[in-house]
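Questions regarding the structure given below will be posed in turn.
One protein chain is absent from this view; the other protein chains keep their places.
For reference, chains read A, B and C in written order, and residue numbers begin at 1 within each chain.
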Amino acid sequence: MDLIQRILENRFSVTAVILFGIGFANLMLQYNLVKKVVGFNIMDSAVFLLLASQGYIEGAMPPIVAEGAVEATAYINPIPSGLVLTGIVVSVSVSAFSLALIQRIYHKYGTVDLRELVMRTEKEED
Amino acid sequence: MSKKESAWTRFAAWVNGEHEPAESRLFSMGMGPRKERRPEITLPKREEKQRLHGFLSWYPVASAVIGVILVGILLATVLAMPSFGQVENPTNNEVPAHYLQHTREETGASNAVAGMILNYRGFDTFGESCVLFLAVSCVFILLLRDENNTSQKDLEQAQRREQRRKRRQDVILQEAARLLSPFILLFGAYMLLGGHHSPGGGFSGGAVLGGALILYASAFGQDAIRRFFNEKVYNTVRVIGLMLYAVLFGYYIFTGANGLENHIPLDYGGLILPIDIAVGLVVACTMYGFYAMFTRGEL
Amino acid sequence: MRPFVENFPFFSIFLVMVTGILLSVVRSGRLAMRISVAVALIAAVLSAQVLAYTVGGDLSFTYVMGKYAAPLGNEIKAGPLQAILALTFCVGMAISLLGGSRDLERDVLPRKQNLYFVMSNLTLASLLALTYTNDLFTGYVFIEISTIAACALVMARDTGPNMIATIRYLFLSLMGSGLFLIGVAILYSVTGHLLMPQIHDEFRLLAATGQYALPLTVSVGLITVGLGVKSAMFPFHLWLPDAHGSATTASSAILSGLVLKGYIVLMLTLMVRVFTLELVLKTRINDVLLVAGVLGMVMGSVRAIQQTHIKRMLAYSSVAQIGYIFMGFGLGTEVGVVASCLHILVHACSKPMLFCCAGKLGDAAGHHKNLKNLRGSAYRSPLAGVGFTVGALSMIGIPLLGGFTSKLYFASASLHTSDRTAVILLVLAVSTVLNALYYVPAVLAIWSPGSEEKLAGLPPMEPDWGFRVSTLVSIAAIFALGILYDPAINIIEAGIRLM
Partner (left out) sequence: MTLLEDILLLGLIVTAVAAPLCKRLMATVIVYMSFGLLMAVLWVLLESPDLAVTEAAVGVGVTTILFFLTLRRIHELKGTKDE
């Protein structure tokens, strides 16, 4: 009972961890390169969710400070938001790079299945 | 004697590189079962496939096991971590309090997130802008048309597609683009310029600007964009954006670290506003660059 | 007002980054290369100044990246160790670019050569930032920069197998940075800080009270494993031979000699400055590192023996050398860490040269990379032959050369541990023999008078001044580390003390 209570309390981080697992498994297990990229994006989003949920304060406002109000706990913690902002941009850049790479690979080999690709290169090697 | 001689000749041949070194016999006790060599080209195809199949069949199992273990450990970890949404969590210490209380007088931004990423931790954000720059450069290396990645056939195909697009212009898309582009541009500019006192800022505003460009390009073709946004302009804007950031923030770091006075006024967002504009330019260029490279392979 | 020399770490990072950005509008590849080498050398001079300053004053200093200090804003911290590593990275980058310039001009399309140098400059910038950083999240951002830039360096050659090697490298790296990032997230949420000294204080407090013991251990483990994946720690080394073996010469040199070290240096900083060695010993993470290191040393060498492609052989040799470094960390003592640092320096000096010489020898033998076809190639390019020989002998651990010193220090470091001395000495001996088993045949092969008629038809070698200079400099560096190792050791010890 206590455990369930705890899980429900921390539902954001628990969800984040489950998503991380899903993304991680897809990044590792999928043979289709496009799906690997999707898995990577899910994994990164999960980490962002974990980070951002740490900065949330029950009943607080967004961190846009009004004139005069200086009670710090009235706002959520701005640090995780900033970090996640950085993370989102980084993950988009990485996705774009890997998608471009996938296009070139398809152009060259006509497939995006990693198994086939690995087999082809083994044959091609000197 | 003859045995020794043959050993010597074998060694000589090995030294000359004619034989594979006899590693498997030398170290069989150290490494357990004999490992197979890398397949030669002459190896029959079936064997090669079998070997690969061996690799590909244990690999998923192993990584699935690793994944499950990882998730288990992480679940235990997050349950032991501070509870969700409590004020007394370790993250809510003096640092965010300082940010929230002093962001107005120290950075000139009332949006604490913008103040944090562009002023207190601006070096990280410079690195992040460089990541974008780097990604678009990588995409250029990969997809910019050259003799390696484009054959004559590809060019012809692209031309045919372009002509077909010109013949059958999509009226709905064009009208929508004509109607929406100005508003999207306006909204992007608003987000860009208001980043210091409202949600938004360089990254999202720049992405919206880039989105407007993409919409325009996909409705009217890239030739329409190229009239005012060709490769030269593109490179200039992108480099100027990043250099603006580098120079402004470099000056800020230099003066700050040496205890000098910086002459950056704090009204209208202080350092945040110019850096937001710089970042916005970079992001808009990056997004449009991705689109251009992904569709046609040229700007 | 602080001494002006304290600005130099920041100057070197920004200089290299800004050069990288500006090079994207330079048209000529050759000009871009000259600028990159010059900038790397300027950064080296700046780092040398920092080195002289920190060693002379026996101090380390923090430098605020902005106006607001410690728990609020970014910071970098420089001490003797950081300075000598930065110096090595800058020089190594210059050596790699100079030594591989000919191959580069052939392998990369002229129109895209300037972009290659954008990548190399940003790689160098990320290495410098990873060395100097005092902030965990800056570490993450620059890890990503170095990942993307390194992948771009691999794929710059633009052939099919190369692309596939790149994408495998990319996905494994992304997994590594994902693990690192979630480790950072957990660490942040239990300590509430991102700057290393503050995390250290909180970490010690929490470890003393025993609060959040599990998250702390898990985050240390995740960060270590994440960085380990990216730096080719033993079970995660599978991507390395393909990526390093198929890239153009300069890229292989940069990746093997420098990029892997960037992540290791960050791990070292975290272990010494944030977690401290005693607390790491308590979490038993160092045992994992020790086992991975030892396995890497043996398996990397064993696989290297089986290779016939000279670059793949060198790549597997890198796996083994990385194994040495992790073994030093795994000992969990200061002596072990010092030995690892020395090995980082030695490897960063010799690996780029080995790759450049291998590329040159391949040229001499008519663009073959198979050991069989390289016979006699050293006679056509004697300097490459000498360089390869010196590098190989150093890797084996012949006295007077750098590799010998670091192995000696590993051996003496193992004497400081109570129960593992025998095992580690044994593994060191075995791996030395294994190293000899692949380097000696390779050296003999290139020097054995071989098929003259095959090589006779080839055009004569053009003089390549960049290659000559870079090889001579690296040979000098290897001898310097082998004979005058005392100053280097003193610097490293002071650096660890002042971390």
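By our rule, a contact is a pair of C-beta atoms (placed from the backbone, for glycine too) under 8 Å apart; a residue touches a chain by one contact, two chains touch by 3 or more.
Worth saying up front: this structure is predicted, and the values here are computed from it rather than measured.
The chain we do not see here touches A, B in the full complex. Within the set B:Gly210, B:Gly256 or B:Gly270, the residue that contacts the chain not displayed is B:Gly210.
Residues of chain B that touch the chain left out of the display are 111, 113-114, 157, 160, 191, 199-201, 203-204, 207-208, 210-211, 214, 283, 287, 290-291, 294-295.
Contact residues of chain A toward the unshown chain are 11-12, 15, 18-19, 22-23, 26, 30, 32, 34-35, 37-39, 41-42, 45, 48-49, 52-53, 55-56, 60-62, 64, 76, 81, 84-85, 88-89, 91-92, 95-96, 99, 102-103, 106-107, 112.
Here, only the chains that are shown with their structure count from here on.
In terms of inter-chain touching, the protein chains here all touch one another pairwise.
Chain pair with the larger contact count among B-C and A-C is B-C, by C-beta pairs in contact. A straight line joining the Cα centres of chain A and chain B is 13 Å long.
The set of chain C residues that touch two or more partner chains comprises 137, 141, 144, 148, 151-152, 155, 182, 186, 188-189. Chain contacts: chain B has residues 74, 77-78, 81-82, 89, 91-92, 95, 99, 121, 124, 128, 131, 134-135, 138, 142, 149 touching two or more partner chains. Note for the complex: chain C touches chain B at residues 1-2, 6-7, 10, 14, 17-18, 20-22, 24-25, 63-68, 71-74, 109, 111-112, 115-116, 118-119, 122, 125, 129, 135, 137-138, 141-142, 144-145, 148-149, 151-152, 155-156, 158, 182, 186, 188-193, 202, 212, 214-215, 218-219, 298-299, 302, 305-308, 371-372, 374-375, 430, 434, 437-438, 441, 444-445, 448, 450. In the complex of the two chains, the chain B residues touching chain A come out as 39, 41, 45, 48-49, 52, 56, 60, 63-64, 66-68, 70-71, 74-75, 77-79, 81-87, 89, 91-92, 95-97, 99-101, 103-104, 110-113, 115-117, 121, 124-125, 128, 131-132, 134-136, 138-139, 142-143, 149, 197-199, 203, 283, 286, 290, 293-294. Partner chain C is touched in their complex by these residues of chain B: 14-18, 20-21, 23, 26-27, 30-31, 35, 37-38, 73-74, 76-78, 80-82, 89-95, 98-99, 106, 119-124, 126-128, 130-131, 133-135, 137-138, 140-142, 144, 146-149, 235-236, 238-239, 242-243, 246, 250, 252-259, 262.
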